[in-house]
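Part of the complex only, each chain left as placed.
By written order: A and B. Residues from 1 in each chain.
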Amino acid sequence: MNSFGRIFRVTIFGESHGPMVGITVDGCPAGLSLTEEDFTTDIERRKGGTQKGTTPRKEDDKPIFITGYFNGKTTGAPLTILFENKNTRSGDYDKIKSIPRPGHADFVAHQKFGKNEDYRGGGHFSGRLTVCLVAAGVIAKKLLQNISVEAKITEVGGEQDVEAGLQKAIDAKDSVGGIVECTVKGLPIGLGEPFFDSVESVISHAVFAIPAIKGVEFGAGFAAAKMFGSEHNDAIVDASGKTATNYAGGIVGGITNGNDLVFRVGVKPTSSTPKEQESWNWDTEQIEKFSVKGRHDLCITLRVPPVLEAVTAIALADLMLLEQQIKRVI
Amino acid sequence: MNSFGRIFRVTIFGESHGPMVGITVDGCPAGLSLTEEDFTTDIERRKGGTQKGTTPRKEDDKPIFITGYFNGKTTGAPLTILFENKNTRSGDYDKIKSIPRPGHADFVAHQKFGKNEDYRGGGHFSGRLTVCLVAAGVIAKKLLQNISVEAKITEVGGEQDVEAGLQKAIDAKDSVGGIVECTVKGLPIGLGEPFFDSVESVISHAVFAIPAIKGVEFGAGFAAAKMFGSEHNDAIVDASGKTATNYAGGIVGGITNGNDLVFRVGVKPTSSTPKEQESWNWDTEQIEKFSVKGRHDLCITLRVPPVLEAVTAIALADLMLLEQQIKRVI
């Protein structure tokens, strides 16, 4: 399903080249102040227009509140926000309809939905919809109040420096991946459940909703596999549960322990690369060389931080509501 | 919640030192043959009794079918399987009740559930319950028929060889972590959804239900972050969707693409280590040194493969039922 959350439940809809994309947030507490300006920063961060390595497609991306919003506040009813798709050029995509692009959903979409999928720009399988995630994330962040959720890029194209990584891509005329780290400060102890709704389960579920993410690790993560227990165990140093180290990344037994929640995601290189590639041609029934035209990011990682913060905030807002750490009416 | 799955829904219950642990599988198709012997192999693989580095606690672990089972087959009604806890020695745990063990859930459980938690052996937060996951996994694997799900250890304590890694732990009188890789062959194209129910989302959700797992990566995973797009994109080489490489790990756009599903998990070192450690003492209100007695694994990774296969099979059986790739009556 295209929904996430048990109380703060987000439903996403839309296609890259349809008239609009949108999101419905059900279960949002009543009385939360919201202005268009609240959305500006994160939506601008998600846009790539001004940064080298991101797509020249530009959208206004003004949130249109159509339901659940009255007199500047949420009403407690389902909150639906739409974004118009103005700047689409479907023509770009017609040429490659007969060749499923490697690394894209073209092939699987065709198999899953038959001849019915909206193939323009990836249809529903489009990074365009992440603007909706960002919008829901803005709301979730406001609900989280004194809790901060911050994601930053730690690596691009294997380089610690974003500029260097991008230059590598430009020089190679290719796309590159990267790593993004997210840190949440101020969480209460006790969110999550021991098994199927461990905090790692819930956050990773949300995180892999972001296109292009192929790995997630909490705290020391994969490095923990090389550590000794005496080294990895975070000694508890006071009655509040503060630990001397934070190799657990703020989660023990699937439950938040009050220390910073820290996790990293691995982002694959953008599937659309300027390089010539090979793929199966459905019409000619043979492997053919082709190039992706369209407008694309050299490094989708650059746009990931606000989206990663958003899905993290969405997941945490839901966990907070479940644990009654956020009130139903504000 | 302690449930997972939308059609093939698994609910887990029990504590390390209660009389029994168990699992209810709702939505299992009717008519699936099941014998006690079907469970033997995976349950034995999960036990550590005969392998160095695993706990000497021994349980019979015979599955007791109490509902949903008649004349050797599933009936379509909820299927409940119990396992007795015979070999418990709660006394081991009384001594450390006042000190929350680092890396364990003692501290968070106390905060989350107040003074009510069952602290014996970690209570509900116990690896003991993974026998239930294994049992549900046996059923799921039978449903998957011609699809194979196999997990193998690729690293222990930083060593490529299991023996060497264990020896390292024994020599250091400490516990160690490891890495396990899971490969699924024979999946149809089209499982999963583009956003919140991507195959990565669903599998990672299930995987992080296993205690001690701190990272998951699909296909090239974190290594993809260092690759160029032209390198990472798997060229489609025939009409069936077969790809020349498999950096995507069998999932594109959140959907299975018919190639092998491959992912790896990072397992932290067992929290219970023979080494002396420090933690906060709730009674004396100061940091104190202590040692964990009890019976524990030096390397919980050794037991992970059958559990990882189990949760993977559970997740895939549900996705298969959702996509009508498994019949409701067999």
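Observations on the model:
Following the convention adopted for this analysis, a contact is a pair of C-beta atoms (placed from the backbone, for glycine too) under 8 Å apart; a residue touches a chain by one contact, two chains touch by 3 or more.
On a predicted model such as this, the values are computed, not experimentally measured, just so you know.
Here 2 identical chains are displayed in place, and the whole complex they belong to in this file is assembled from 4 copies in total.
The rule is simple: only the chains that are shown with their structure count from here on.
Rounded to a multiple of 5, the C-alpha superposition of subunit A onto subunit B involves a rotation of 180 degrees.
Centre-to-centre separation between subunit A and subunit B, using Cα means, comes to 26 Å. The touching residues of subunit B, when paired with subunit A in their complex, are 1-4, 6, 10, 12, 100, 102-105, 107-109, 111-112, 122, 124-125, 129, 155, 157-158, 169, 172, 174-179, 189-190, 193-198, 200-202, 204-209, 211, 213-239, 241, 243, 247-249, 252-258, 266-273, 275, 277-280, 282, 285, 287, 301.
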